[in-house]
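What follows is a structure written as structure tokens; I'll ask about it next.
Our next item is chain A:
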Amino acid sequence: MEEILRLENIKKSYGSVIALDGVSISAGKGEFVSFLGPSGCGKTTMLRIIAGLSRADEGHVILEGRDITKLPPEKRAVNTVFQNYALFPHMTVEANIGYGLRVSGVKKAEIKEKTARMLELVRLDGVERKYPSQLSGGQKQRVAIARGLINSPKILLLDEPMGALDLQLRRHLGEEIKRIQKESGTTFIYITHDRDEAMNMSDKMVVMKDGRFVQEGTPQSIYDSPANVFVAGFIGLSNILHGSGLSGNRISISGRTINVGFETSENESIDICVRSEHVLVASAETEGGFPAVLRSKSYSGGFLRLSCVLENGEEITGVREDKCFDISPGERVFVHISGAHCTRLGGQAV
Partner candidate 1 sequence: MRLKAAGRIYIWLVLLLMYVPMLLVIVYSFNESKLSTVWAGFSLNWYRKLVTNREIMEALKNSLTVGLLCSLLSMIIGTIGAVGLDRCRGRLNSAVSALSVVPLMMPEIITGLVFLLMFSAIGLKAGLLTLVLAHSSFCIPYVFMTVKGSLSLFDRSTEEAARDLGASEARTFAEITMPQLLPGIVSGGLLSFAMSMDDVVISFFVTGPKTNTLPIKIYSQMKMGVTPEINALCTLMFLFTLAAVILFAAVTDKQRKKMKN
Partner candidate 2 sequence: MKKGFFAALPMYIFTLFFVAVPLIYLAALSFMERNGVWGVDASFTLDNYRRISEPAYYGTFIFSLKLSLITTLVTALIGYPFGYLMSRCENGRLRACMLFLVILPFWTNALVRIYGFIILLRGNGLLYSLLKLAGYGGEQLSFLYTQPAVILGMVYALLPFMILTVYSSCSKLDPTVLEAARDLGASGFKGFVTVTLPLTADGLLSGIMLVFIPSMGLFFISDLMGGGKIIILGNLIKNQIMTAHDYPFAAALSVMMLIMMLVCLGAVRLLLGGGRKRGETR
């Protein structure tokens, strides 16, 4: 894939607070890249540096091979959808969308035509003459996207565009954003703290923490093998276990031994994570089962989710497809962990 944007070792601090601590990334043409991280991890700062609204202390922003680090925002072929949309309250929807063309001196007829095309792209009808205050949250978002796309930017930056919307709307609009991205063929850089959004929409995902990139890759690869406990936790993998290595691809956890699919060496401390669908909970003792106590059970998506506590105090969640599992919380159960599906986590525990 052709590279469109490259960040080289970007550093930024506000007083003594370090917002970005040397991050580098590259994004390809037409890619949907999302940055995922808790608030205060520096993702908005990074976006503003790409847009030119903030200046990096160090490092370079390279757009299509050209260094644009020192270019002001109006000279960059990059547009932004702001967190609260920042629509111009004194202009109609039409005027808002057409603004980018108007400032670059495009002829009226062309503006009108392109605006209509944009309205079609974001599927907004009959609101051209309304003012932003008369729109719903979802409509405002579409106007903001249309306004950002009308100049045919190389990259559209989206700063938590779902932040102000309610849950149901988010899901629907997420699909819409993805569709708009595909149809326009523009590179989208999307910032969020919601892992579902990031997972569902992106081609590439970057997990951020404390001004650094923790892991990048496709959603699938991050989901399958999170780099460390933070990533595992943040993308919603709850089964994180601590064990110590034995020789020959084995680890000891809570006094039991399981065979895993990666190299281990004697006495090293190892964190592993295993998704709940690879954890089986049984009522009777069988070969290789971990004795545990059932803490709670709940139904979710056709499965029975069982949360258990191992003898070493660690929590583990498993699922069962049969819903008539008649063990009550507090009772004894046995947990089977599929060693082949255990992933080794690197880095520091958080």
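How were these picked? Simply put, all candidates are chains of the complex that A comes from, given by their letters.
In this section, contacts are C-beta pairs under 8 Å (C-beta built on N, C-alpha and C of every residue); 3 or more make two chains touch, one makes a residue touch a chain; residues count from 1.
In this text the structure is predicted, and so the values were computed from the model without any measurement.
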Interface partner of chain A in the complex, by touch - 1 or 2: 1
Touching residues on chain A, where the partner in the complex is candidate 1: 51-53, 72-75, 78-80, 82-84, 86-90, 99-100, 103-104, 131-133, 147-148, 151
